[in-house]
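Of the protein chains in this complex, one is absent; all others appear in place.
A and B label the chains in the order they appear, each numbered from 1.
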Amino acid sequence: MSLLTSLARLRALEEGIAQPVATVRHCHLSARPMVFVPLKLSGEAAAPLAAMLGTERERPRLLVVTQPRNRDLRFAWAAELAGVLLPYIEGFLADTETVERRNADPYERAMDAPQLIVPNQGGVAFTRLLGRSTRFRRPDGPYPVPESVPVLGRWLTYFGERAAYPGSALMLAATEELGRHWASGQSGLEDANLAALLAWITTGPSEEAEDPLVWPPAGPATDPGFDAEVLAPAIESGKPERVAEALRTQLEPTWRLMWQAIDLLAGLPEGASAAQRWEQDRGSFSGMATHLAEGAPPQARRDGAVAAAARLARMERAQAAYDVQRAYDDPLVMAEYRLTGEAFAGEVVETDPDNTEGEGRSRKLRPLVVIKTDDPVRLPPGATLGTPQRRAQGAELVSAGEGLVTVKITKGMGRGRTAAPGAVPEVGERVCYTSLTDDFQGSPQLPEAEATPWTHGGPPQDYVPDDEDAQEEWS
Amino acid sequence: MPSERLEAGRPAPRGEAMSTQHRLDALRGTTPPRPHDARAIAALAANPGCSRRALMDGAGVDKDAAARHLGFPAPFGQSPFAITRGNVFEALVKADGCAELLRMLREALGLPVAEVAYHDVENVGAHLRHAHTRALIDRAATGGQDAGTLYDHPLLTLEIAGHTAYLEPDVVAFQLGGRFHIVEIKSFAVIDGQADPAAVAAAARQAAVYVLALRTLLEELGHDPLQVSHDVVLVCPENFANRPVATLVDVRRQLAVLRRQLTRMTSLDRLLAALPEDVTFDLRPDEDGRPTRPVAELADALRGATARYAPDCLSTCDLCFFCRDEARQEGACDLLGRQVRDELGGVASVAEALGLADGTRDPAVGQEEIARLLRNAERLRRECLT
């Protein structure tokens, strides 16, 4: 968070309504998202209690474990969940495009991909644990489970991991996405409450948002009072429909909030780079589906040394790209960098579009642009710059002072002797330059897992899922 | 863990400490003191900068009851399912003379002995438990025992601001590498070697209280206090099952924090000096224990002691909603979190910060810089949003 966001929070507090901290939507929003609101049994790591889910706001599906301590019912519940989620996921696999790649075979990429939306980070964590507790199960041998359960486990694991991947939109937490676009007048900690955050964005702060009797928690944890006074007696009564009804009262309010959150996000125009990140999501999704179809084993419990390093490198790369893209897509995000002096914006007051450097054949076109700015520029001469207005260009800061900055365009000017029309900003144009650039060099190769060096424990033992994994008690 | 509340004993006030002790007693008034348990002692470090909390804790005021009476009940409840789960798990670990625990200690600590004695201290009756624990520990520390011993339901004590707090660690294990180990049984899961870091931290803080209490006891008995290991044994359910798994947790850092906090509690006189002589946080309970003190009066008294509200209090302090409400009334930037507060330099109120940003308020001496930053931020926001 920056002072800019803090100021927005202060303003929200003063005005009694949340303030925008983005001018565009930084996540792709599916035309047919799967809203998934899970509840778990208190005191357990990942024992499902219920879920409300579906792609149509008028037709939520309610899945309930009516006797949460019964493990057969839990697996039946997981199978039911698979019955809803798997057809939704697999429905995206039919329609594909062929993608050519450098140094690799072309591959088929799904034209669209599934998108899971849960209420909060707790929902993401629960999804991951649910995946962990089901992916090693087996349809055969001791303690068999329905065939769809381990497949569900692998997809839930995949979505859970993808949610941690910067910029991915395959699985979104509503509170996180709302918080990325609006600043409420409460603390970040309190923003984790979906009802409270939405109240700030729509009507203003509401005492009711924290009252579990009006707005039950958005899960996965339930309200202890509900557990004691409603759920426990319902379970003891042995009447499944009573349990289901009790849980429905806890889920329905959140269900409505989820669609409200989606409407709010949908009301923002999509940022320019969101489609590019969604394309990577689609590629990743297709890769996972292929993996599954080829019969690869379930995801390991923990990353091995090489897998961990590889994942870290991918995530760092994605994080850097995501940060840059958001700033380039959204002037309000870029303003954060302008505030710290890593970017500046202003009006072009002078240009020298024909400036060249070098002689003879090495003579290159290096147009100069002078910008008048009110921003506090804290970049040294020689700093490499990029600009949202001309993303293919690179520039260098020549000098700055007295509200005037001279930059030299050093990249993307082509080979011509004069600049192409529009390549150099005109006097009077508003431009923005920043040292924030996405010039990723590629990362060096990692060893194969079998070649893990002695410093990192040597080659790992091959992972073979065994019966013990499949038997892991689920209580 | 189930825990019976014991009436806190109190040594006679001595010398200089007397006036402090008297004033703390007066602060609490006729309300019975709320004895500190390990969780409460561990929580002393949650917000040491808060004078209100320090005074209430020091005086043994029941913050939960106070919050309720003020109309701001704490948002902490525990589900009956979670309680049941915790009890079932503890019972499972301790079943058959802690057989399951023993298995894990062998695995986690490489406990060499085959036979382990089991003492359930509870059997002697509550009022004798501490004396009995003392005698057992003394005997063990004196040596001459080859076998390991597990002490179930021991009762330890620790002096907190002039009061004796009674502490009930789950189990004390002895003679694991010649040392005492505190065993802490928790029902949150360890999944593939990882557990909720906040839950582990809470368990570590709590276990550190037991380590300190046991070390204090050994010292009193003339033994080497370092016979108590700083590695506590954390026992949790593994993965998604009920099967327990033991992990060693190093609590040296928590011990250091705890010692600091206990030292701080001896300096409450400084905070007391800032309070009017006649102020009290008394709830004035009637015969049935129901508070009769006018709410507004109690609220006023509490406001006399400065709070240091931060949103983190919402998960650590019974009085959090009262203090949040107070911060709202005051329009304090604290509402938005410590980070925002720090970013605003010395500017404490929302109106002041916005006034500086709008330029409708002239910066006071020392505020020139934050005013410049805020005005700049305001200019940028306006430019981008219009």
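Simple rule for what comes next: a residue touches a chain if its C-beta (ideal position, glycine included) is under 8 Å from a C-beta of that chain, and two chains touch if they have at least 3 such contacts.
Everything that follows uses one rule, which is that contacts and distances are computed from a predicted model.
This complex has a chain not shown, and the name its UniProt record holds, of "Respiratory chain oxidoreductase", "Acyl-CoA dehydrogenase", "Carbohydrate ABC transporter permease" or "Part of AAA domain-containing protein", is "Part of AAA domain-containing protein". Note on the chain not shown: across the whole complex it touches A, B. Touching the missing chain, out of B:102, B:195 or B:217, is residue B:195. Interface note for the absent chain: among B:171, B:249 or B:384, the touching residue is B:249. Of A:320, A:349, A:404 or A:419, it is A:320 that touches the chain left out of the display.
With the whole complex as reference, residues 164, 166, 302-306, 308-309, 312-313, 315-316, 319-320, 340-341, 378, 444-447, 451-458 of subunit A touch the missing chain.
Seen across the whole complex, the unshown chain contacts subunit B at 45-49, 190, 193-195, 197-198, 200-201, 204, 234, 247, 249-250, 252-254, 256-257, 264, 308, 310, 312, 316, 338-339, 341-346, 366, 368-370, 373.
Operating definition for what follows: only the chains that are shown with their structure count from here on.
Centroids built from CA atoms put subunit B at 36 Å from subunit A.
Across the complex, subunit B is touched by residues 1-4, 6-11, 13-14, 20, 23, 41-47, 68, 129, 132-133, 185-190, 210, 222-225, 227-228, 231-232, 301-302, 331-332, 335, 338-339, 374-376, 472-475 of subunit A. Touching subunit A in their complex are the following residues of subunit B: 75, 77-86, 187-189, 191-193, 237, 239-243, 311-312, 314-315, 331, 333, 335-337, 339-340, 343-344, 350-351, 353-354, 357, 373-374, 376-381, 383-385.
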